[in-house]
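Input: one structure, supplied below.
Note that one protein chain of the assembly has been removed; the remaining protein chains are unaltered in position.
Per-chain residue numbering starts at 1, and chain names A and B are given in the order in which the chains are listed.
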Amino acid sequence: MALIEQRLEQLGLSLPAQIQPPPGVHLPFAFVQQHGARVLISGHGPLNPDGTLAQPLGKVGRDLTVAQGYEAAQRTGLAILASLQRALGDLDRIKSWTRIFGMVNSAPGFHEHPAVINGFSQLILDLYGRDQGQHTRSAVGMAELPFNIPVEIEGEVLLYA
Amino acid sequence: MALIEQRLEQLGLSLPAQIQPPPGVHLPFAFVQQHGARVLISGHGPLNPDGTLAQPLGKVGRDLTVAQGYEAAQRTGLAILASLQRALGDLDRIKSWTRIFGMVNSAPGFHEHPAVINGFSQLILDLYGRDQGQHTRSAVGMAELPFNIPVEIEGEVLLYA
Partner (left out) sequence: MALIEQRLEQLGLSLPAQIQPPPGVHLPFAFVQQHGARVLISGHGPLNPDGTLAQPLGKVGRDLTVAQGYEAAQRTGLAILASLQRALGDLDRIKSWTRIFGMVNSAPGFHEHPAVINGFSQLILDLYGRDQGQHTRSAVGMAELPFNIPVEIEGEVLLYA
(Lines give C-alpha, C1' and ligand atoms only; values in the text may rest on other atoms or scores of the structure.)
Protein backbone atom coordinates (compact mmCIF):
# COMPACT_ATOMS: atom_id res chain seq x y z
CA MET A 1 0.00 0.00 0.00
CA ALA A 2 1.25 3.49 -0.81
CA LEU A 3 2.59 5.58 2.07
CA ILE A 4 -0.10 8.27 2.08
CA GLU A 5 -2.83 5.62 1.95
CA GLN A 6 -1.16 3.97 5.00
CA ARG A 7 -1.16 7.26 6.91
CA LEU A 8 -4.83 7.79 6.14
CA GLU A 9 -5.56 4.34 7.59
CA GLN A 10 -3.43 5.10 10.67
CA LEU A 11 -5.41 8.32 11.20
CA GLY A 12 -8.65 6.35 10.95
CA LEU A 13 -9.69 8.23 7.83
CA SER A 14 -11.09 6.84 4.58
CA LEU A 15 -11.78 8.35 1.18
CA PRO A 16 -15.34 8.85 -0.06
CA ALA A 17 -16.81 7.58 -3.32
CA GLN A 18 -17.08 9.99 -6.24
CA ILE A 19 -19.68 12.73 -5.74
CA GLN A 20 -23.28 11.73 -6.42
CA PRO A 21 -24.77 15.06 -7.37
CA PRO A 22 -28.39 15.80 -6.46
CA PRO A 23 -30.92 14.56 -9.08
CA GLY A 24 -30.99 16.57 -12.30
CA VAL A 25 -27.59 18.19 -11.75
CA HIS A 26 -25.20 17.91 -14.69
CA LEU A 27 -21.49 18.46 -13.96
CA PRO A 28 -19.78 18.51 -17.40
CA PHE A 29 -16.17 18.88 -16.22
CA ALA A 30 -13.25 16.86 -14.84
CA PHE A 31 -12.82 16.68 -11.06
CA VAL A 32 -9.05 16.66 -11.55
CA GLN A 33 -6.99 17.00 -14.72
CA GLN A 34 -3.30 16.35 -15.30
CA HIS A 35 -1.17 18.60 -17.53
CA GLY A 36 2.42 17.36 -17.35
CA ALA A 37 3.54 17.67 -13.74
CA ARG A 38 0.61 19.95 -12.83
CA VAL A 39 -2.67 18.51 -11.63
CA LEU A 40 -5.55 20.98 -11.44
CA ILE A 41 -8.33 20.31 -8.93
CA SER A 42 -11.94 21.44 -9.49
CA GLY A 43 -13.99 22.86 -6.65
CA HIS A 44 -14.91 20.06 -4.22
CA GLY A 45 -17.26 20.00 -1.24
CA PRO A 46 -17.68 17.73 1.82
CA LEU A 47 -18.99 14.22 1.06
CA ASN A 48 -20.30 11.20 2.95
CA PRO A 49 -18.50 7.88 2.37
CA ASP A 50 -21.02 6.99 -0.38
CA GLY A 51 -20.42 10.26 -2.27
CA THR A 52 -23.63 12.02 -1.24
CA LEU A 53 -23.33 15.56 0.12
CA ALA A 54 -22.37 15.56 3.82
CA GLN A 55 -24.63 17.25 6.31
CA PRO A 56 -24.99 19.83 7.73
CA LEU A 57 -25.45 22.12 4.76
CA GLY A 58 -25.66 25.89 5.13
CA LYS A 59 -23.66 28.91 6.23
CA VAL A 60 -20.82 28.78 8.72
CA GLY A 61 -21.57 31.20 11.55
CA ARG A 62 -25.32 30.54 11.29
CA ASP A 63 -26.10 26.92 10.34
CA LEU A 64 -22.67 25.50 11.25
CA THR A 65 -20.27 26.29 14.08
CA VAL A 66 -16.58 26.90 13.35
CA ALA A 67 -15.88 23.33 14.56
CA GLN A 68 -18.45 21.96 12.10
CA GLY A 69 -16.96 24.10 9.35
CA TYR A 70 -13.50 22.74 10.22
CA GLU A 71 -14.82 19.19 9.88
CA ALA A 72 -16.48 20.10 6.56
CA ALA A 73 -13.13 21.41 5.30
CA GLN A 74 -11.44 18.16 6.38
CA ARG A 75 -14.12 16.14 4.57
CA THR A 76 -13.57 18.33 1.51
CA GLY A 77 -9.89 17.43 1.69
CA LEU A 78 -10.77 13.73 1.74
CA ALA A 79 -13.01 14.21 -1.31
CA ILE A 80 -10.13 15.92 -3.14
CA LEU A 81 -7.72 13.14 -2.17
CA ALA A 82 -10.25 10.58 -3.45
CA SER A 83 -10.47 12.36 -6.83
CA LEU A 84 -6.66 12.55 -7.01
CA GLN A 85 -6.33 8.84 -6.14
CA ARG A 86 -8.82 7.88 -8.86
CA ALA A 87 -6.94 9.96 -11.44
CA LEU A 88 -3.36 9.21 -10.40
CA GLY A 89 -3.50 5.63 -9.09
CA ASP A 90 -1.92 6.43 -5.73
CA LEU A 91 -1.35 9.53 -3.66
CA ASP A 92 2.42 9.07 -3.31
CA ARG A 93 2.82 10.51 -6.81
CA ILE A 94 2.18 13.99 -5.41
CA LYS A 95 5.47 15.84 -4.95
CA SER A 96 4.06 19.01 -3.47
CA TRP A 97 0.86 20.82 -2.70
CA THR A 98 0.70 24.28 -4.21
CA ARG A 99 -2.28 26.63 -4.56
CA ILE A 100 -5.31 26.10 -2.33
CA PHE A 101 -8.36 28.35 -2.66
CA GLY A 102 -10.69 27.82 0.30
CA MET A 103 -14.23 29.15 0.02
CA VAL A 104 -16.53 29.33 3.05
CA ASN A 105 -20.31 29.79 2.73
CA SER A 106 -20.38 32.70 5.17
CA ALA A 107 -23.12 34.05 7.38
CA PRO A 108 -23.20 37.86 7.45
CA GLY A 109 -20.50 39.08 9.83
CA PHE A 110 -18.62 35.75 9.89
CA HIS A 111 -14.85 36.37 9.69
CA GLU A 112 -13.17 33.17 10.92
CA HIS A 113 -12.52 31.70 7.46
CA PRO A 114 -8.91 30.71 8.28
CA ALA A 115 -10.06 28.62 11.28
CA VAL A 116 -12.49 26.76 8.99
CA ILE A 117 -10.07 26.07 6.13
CA ASN A 118 -7.47 24.90 8.68
CA GLY A 119 -9.45 21.64 8.67
CA PHE A 120 -8.16 21.09 5.15
CA SER A 121 -4.64 22.42 5.69
CA GLN A 122 -4.07 20.33 8.82
CA LEU A 123 -5.18 17.16 7.03
CA ILE A 124 -2.71 17.75 4.20
CA LEU A 125 0.11 18.61 6.62
CA ASP A 126 -0.64 15.48 8.70
CA LEU A 127 -0.51 13.30 5.61
CA TYR A 128 2.31 14.87 3.60
CA GLY A 129 4.42 16.56 6.28
CA ARG A 130 5.66 20.11 6.26
CA ASP A 131 7.92 19.94 3.20
CA GLN A 132 5.50 18.38 0.72
CA GLY A 133 2.25 19.41 2.37
CA GLN A 134 3.08 23.10 2.70
CA HIS A 135 0.90 25.18 0.38
CA THR A 136 -0.18 28.71 -0.44
CA ARG A 137 -3.74 29.53 0.50
CA SER A 138 -6.61 31.96 0.54
CA ALA A 139 -9.59 31.42 2.84
CA VAL A 140 -12.50 33.69 2.00
CA GLY A 141 -16.23 34.25 2.44
CA MET A 142 -18.66 33.44 -0.36
CA ALA A 143 -22.24 34.70 -0.66
CA GLU A 144 -23.55 31.26 -1.67
CA LEU A 145 -22.17 27.88 -2.73
CA PRO A 146 -23.76 25.22 -4.96
CA PHE A 147 -26.28 22.94 -3.21
CA ASN A 148 -25.77 25.14 -0.11
CA ILE A 149 -22.56 23.27 0.82
CA PRO A 150 -20.68 25.00 3.66
CA VAL A 151 -17.16 24.75 2.14
CA GLU A 152 -15.72 24.46 -1.36
CA ILE A 153 -12.01 24.11 -2.14
CA GLU A 154 -10.12 24.14 -5.44
CA GLY A 155 -6.38 24.04 -6.08
CA GLU A 156 -3.38 22.43 -7.68
CA VAL A 157 -0.68 19.88 -6.89
CA LEU A 158 2.60 18.98 -8.58
CA LEU A 159 3.68 15.41 -9.39
CA TYR A 160 7.14 13.86 -9.39
CA ALA A 161 8.60 14.16 -12.89
CA MET B 1 -10.65 29.67 -41.82
CA ALA B 2 -9.51 27.97 -38.65
CA LEU B 3 -11.53 24.96 -37.48
CA ILE B 4 -12.88 26.47 -34.26
CA GLU B 5 -13.92 29.62 -36.12
CA GLN B 6 -15.78 27.36 -38.61
CA ARG B 7 -17.61 25.58 -35.80
CA LEU B 8 -18.63 28.88 -34.28
CA GLU B 9 -20.12 29.88 -37.62
CA GLN B 10 -21.92 26.51 -37.95
CA LEU B 11 -23.41 27.03 -34.48
CA GLY B 12 -24.61 30.48 -35.54
CA LEU B 13 -22.41 32.17 -32.96
CA SER B 14 -20.14 35.17 -33.40
CA LEU B 15 -17.50 36.79 -31.22
CA PRO B 16 -18.09 40.22 -29.68
CA ALA B 17 -15.82 43.26 -29.98
CA GLN B 18 -13.47 44.06 -27.09
CA ILE B 19 -15.24 45.25 -23.94
CA GLN B 20 -16.26 48.90 -23.92
CA PRO B 21 -16.24 49.62 -20.20
CA PRO B 22 -18.74 52.10 -18.80
CA PRO B 23 -17.55 55.75 -18.92
CA GLY B 24 -14.82 56.61 -16.43
CA VAL B 25 -13.79 53.01 -15.80
CA HIS B 26 -10.06 52.32 -16.11
CA LEU B 27 -9.02 48.68 -16.62
CA PRO B 28 -5.19 48.69 -16.42
CA PHE B 29 -4.57 45.01 -17.11
CA ALA B 30 -4.37 42.49 -19.98
CA PHE B 31 -7.50 40.54 -20.92
CA VAL B 32 -5.33 37.55 -21.76
CA GLN B 33 -1.59 37.05 -21.39
CA GLN B 34 0.68 34.35 -22.81
CA HIS B 35 3.53 32.84 -20.80
CA GLY B 36 5.08 30.06 -22.86
CA ALA B 37 2.39 27.45 -23.45
CA ARG B 38 0.14 28.89 -20.73
CA VAL B 39 -2.39 31.59 -21.51
CA LEU B 40 -4.00 33.25 -18.50
CA ILE B 41 -7.47 34.73 -18.89
CA SER B 42 -8.69 37.71 -16.86
CA GLY B 43 -12.21 37.83 -15.48
CA HIS B 44 -14.66 38.38 -18.35
CA GLY B 45 -18.40 39.10 -18.37
CA PRO B 46 -21.20 38.81 -20.96
CA LEU B 47 -20.99 41.27 -23.86
CA ASN B 48 -23.14 42.46 -26.73
CA PRO B 49 -21.65 42.14 -30.24
CA ASP B 50 -20.36 45.75 -30.02
CA GLY B 51 -18.53 45.11 -26.72
CA THR B 52 -21.00 46.87 -24.45
CA LEU B 53 -22.23 45.00 -21.38
CA ALA B 54 -25.04 42.57 -22.23
CA GLN B 55 -28.40 42.94 -20.51
CA PRO B 56 -29.91 41.89 -18.20
CA LEU B 57 -27.59 42.89 -15.37
CA GLY B 58 -28.17 41.78 -11.79
CA LYS B 59 -28.34 38.74 -9.58
CA VAL B 60 -29.23 35.28 -10.82
CA GLY B 61 -32.16 33.99 -8.80
CA ARG B 62 -33.65 37.48 -8.48
CA ASP B 63 -33.03 39.60 -11.60
CA LEU B 64 -32.20 36.71 -13.94
CA THR B 65 -33.61 33.21 -14.23
CA VAL B 66 -31.29 30.20 -14.42
CA ALA B 67 -31.88 30.13 -18.20
CA GLN B 68 -30.84 33.78 -18.48
CA GLY B 69 -27.80 33.06 -16.32
CA TYR B 70 -26.91 30.14 -18.61
CA GLU B 71 -27.08 32.45 -21.61
CA ALA B 72 -24.94 35.05 -19.79
CA ALA B 73 -22.32 32.33 -19.13
CA GLN B 74 -22.36 31.39 -22.82
CA ARG B 75 -21.92 35.04 -23.80
CA THR B 76 -19.05 35.26 -21.31
CA GLY B 77 -17.47 32.31 -23.10
CA LEU B 78 -17.78 34.12 -26.43
CA ALA B 79 -16.13 37.21 -24.90
CA ILE B 80 -13.25 35.03 -23.64
CA LEU B 81 -12.87 33.37 -27.05
CA ALA B 82 -12.80 36.83 -28.66
CA SER B 83 -9.98 37.96 -26.34
CA LEU B 84 -8.08 34.75 -27.04
CA GLN B 85 -8.53 35.17 -30.81
CA ARG B 86 -7.24 38.76 -30.67
CA ALA B 87 -4.18 37.66 -28.69
CA LEU B 88 -3.40 34.38 -30.44
CA GLY B 89 -4.46 34.97 -34.05
CA ASP B 90 -6.75 31.95 -34.24
CA LEU B 91 -8.45 29.64 -31.78
CA ASP B 92 -6.99 26.41 -33.19
CA ARG B 93 -3.78 27.15 -31.29
CA ILE B 94 -5.46 26.07 -28.06
CA LYS B 95 -4.41 22.52 -27.17
CA SER B 96 -6.52 22.17 -24.06
CA TRP B 97 -8.75 24.03 -21.70
CA THR B 98 -7.61 23.81 -18.09
CA ARG B 99 -8.79 25.81 -15.05
CA ILE B 100 -12.16 27.60 -15.22
CA PHE B 101 -13.36 29.68 -12.29
CA GLY B 102 -17.04 30.54 -12.74
CA MET B 103 -18.50 33.29 -10.57
CA VAL B 104 -22.24 33.90 -10.36
CA ASN B 105 -23.72 37.12 -8.95
CA SER B 106 -26.05 35.28 -6.57
CA ALA B 107 -29.33 36.27 -5.00
CA PRO B 108 -29.58 35.20 -1.34
CA GLY B 109 -30.47 31.51 -1.25
CA PHE B 110 -29.53 30.84 -4.88
CA HIS B 111 -27.63 27.53 -5.17
CA GLU B 112 -27.81 26.52 -8.85
CA HIS B 113 -24.39 27.88 -9.83
CA PRO B 114 -23.41 24.72 -11.76
CA ALA B 115 -26.50 25.02 -14.00
CA VAL B 116 -25.52 28.62 -14.80
CA ILE B 117 -21.85 28.01 -15.56
CA ASN B 118 -22.85 25.03 -17.73
CA GLY B 119 -23.63 27.69 -20.36
CA PHE B 120 -19.89 28.26 -20.60
CA SER B 121 -18.79 24.63 -20.28
CA GLN B 122 -21.20 23.39 -22.94
CA LEU B 123 -19.99 26.05 -25.41
CA ILE B 124 -16.37 24.99 -24.94
CA LEU B 125 -17.24 21.28 -25.21
CA ASP B 126 -19.30 21.95 -28.37
CA LEU B 127 -16.40 23.81 -29.97
CA TYR B 128 -13.39 21.81 -28.80
CA GLY B 129 -14.87 18.36 -28.14
CA ARG B 130 -14.42 16.28 -25.05
CA ASP B 131 -10.66 15.72 -25.24
CA GLN B 132 -9.52 19.29 -25.71
CA GLY B 133 -12.53 21.06 -24.23
CA GLN B 134 -12.59 19.13 -20.97
CA HIS B 135 -11.63 21.41 -18.05
CA THR B 136 -11.55 21.64 -14.28
CA ARG B 137 -14.06 24.04 -12.81
CA SER B 138 -15.52 25.76 -9.79
CA ALA B 139 -18.94 27.46 -10.00
CA VAL B 140 -19.63 29.64 -6.98
CA GLY B 141 -21.77 32.47 -5.62
CA MET B 142 -20.39 36.00 -5.34
CA ALA B 143 -21.82 38.80 -3.21
CA GLU B 144 -21.39 41.35 -6.02
CA LEU B 145 -19.67 41.62 -9.39
CA PRO B 146 -18.34 44.73 -11.17
CA PHE B 147 -20.98 46.78 -13.04
CA ASN B 148 -23.55 44.35 -11.59
CA ILE B 149 -22.81 41.77 -14.31
CA PRO B 150 -24.53 38.42 -13.60
CA VAL B 151 -21.55 36.15 -14.42
CA GLU B 152 -17.77 36.53 -14.45
CA ILE B 153 -15.34 33.80 -15.54
CA GLU B 154 -11.55 33.60 -15.40
CA GLY B 155 -9.26 30.74 -16.32
CA GLU B 156 -6.37 29.34 -18.26
CA VAL B 157 -5.71 27.44 -21.50
CA LEU B 158 -2.66 25.63 -22.86
CA LEU B 159 -1.30 26.10 -26.39
CA TYR B 160 0.36 23.61 -28.71
CA ALA B 161 4.12 23.80 -28.14
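We take it that contacts are C-beta pairs under 8 Å (C-beta built on N, C-alpha and C of every residue); 3 or more make two chains touch, one makes a residue touch a chain.
Keep in mind that this is a model prediction, so the values were computed, not measured.
Checked against the full complex, the one of A:H44, A:R93 or A:H135 touching the unshown chain is A:H135. Residues of chain A that touch the chain left out of view are 96, 98-101, 106, 108-115, 118, 121-122, 125, 134-143, 158. As for the chain not pictured, it touches chain B at residues 21, 25-33, 35, 40-43, 101, 103, 142-148, 152, 154, 156.
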